[in-house]
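Structure, as structure tokens:
Note that this is a trimmed complex: some chains were dropped, and none of the rest were shifted.
The letters A and B name the chains in turn, as written, and every chain counts its residues from 1.
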Amino acid sequence: MSPSLTFVLGGARSGKSAHAEAIVARLAPPWIYIATADAWDDEMAERIALHRARRGAGWQTRDAPHDLAGALGGLPPGQPVLVDCLTLWLSNRLLAGADVAAESAALVEALAAHDGPVVAVSNEVGLGIVPDNALARRFRDAQGRLNQMVAARAGTVLFMVAGLPMLVKGSPP
Amino acid sequence: MSPSLTFVLGGARSGKSAHAEAIVARLAPPWIYIATADAWDDEMAERIALHRARRGAGWQTRDAPHDLAGALGGLPPGQPVLVDCLTLWLSNRLLAGADVAAESAALVEALAAHDGPVVAVSNEVGLGIVPDNALARRFRDAQGRLNQMVAARAGTVLFMVAGLPMLVKGSPP
């Protein structure tokens, strides 16, 4: 287990990103923000812009829509890191035809290996009706497995409900 | 924060309405039930009838499928109020082409402004796979934002799981 790894899990619009940013911003700056979004359409570009606008000074943004483990490996030690989010990374990799099981395992090692606090954000997507299409089912399975692996390694796991954290594991960050 | 506001959040068929009614029914009657359902098809009409049948004497029902803030503003002080539910109201307003962000903010003020206990029921809808169609995504976003605003103002927030309340914020009502 990696005590310095905090996992913030929740649904869409559950306040995951804002809560994760608040956790990191209580630590000494500068803070590293690793963004995994690909700005491939207007809807996504708008969300990225909103997230950037909410973050203020003190943040260093790095884009890693695909090589997230590599981006984590190249960080200076000691600095707090926010990874937002594992769901977009997984979606990018699945659509790129990657072996997401192997890459998920490598990513969890990279999250745990950073020498400093890491807060990782991810979506819970398995609490609705079984999706009609096979790709959505594959994504749901891969996301659930990745979430389990990260949660097993994290020192603290939070489940966000309507902007409020429920403590699933560890002590409040 | 409004200590007299209780927020009961959960999935479909999670026992939200029954639990919210039980909370209100522990207070002195008469109780005001604000219904937001539009009986626009047989499936909905059946659900409304089932909910009405479960409530007994002591309840005064008011219908407010659209002007929910207005209905809250016109209530006599001191009486316990159940609002069931914010999800149907939001759906009605979104389909009517309203500015749901502005109306959500006004609704939260109205919920907090009532001079007496208020229990508000809402659905969590963001824990499944991203919906295919854009309207469903807009609804999901608007619902998540409304839920966050209500939860931030509420003194008590409950997340219903299989008919059982999990305490997210505050003390058990």
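Throughout what follows, a contact is a pair of C-beta atoms (placed from the backbone, for glycine too) under 8 Å apart; a residue touches a chain by one contact, two chains touch by 3 or more.
Because the structure is a prediction, the values reported are computed rather than measured.
**Student:** Which total copy number does the whole complex reach if 2 copies are given here?
**Tutor:** Number of sequence copies in the full complex, not just those placed: 3.
We adopt the following convention: only the chains that are shown with their structure count from here on.
**Student:** CA centre of subunit A versus CA centre of subunit B: separation in Å?
**Tutor:** 31
**Student:** Looking at the complex, which residues from subunit A come into contact with subunit B?
**Tutor:** Residue list for subunit A touching subunit B: 10-15, 43, 124-129, 131, 136, 139-140, 161-164, 166.
**Student:** Quick check on the complex: what are the subunit B residues that touch subunit A?
**Tutor:** 7, 9, 11, 124-130, 134, 137, 140-141, 143-145, 147-148, 150-152, 157, 159, 166, 168-169
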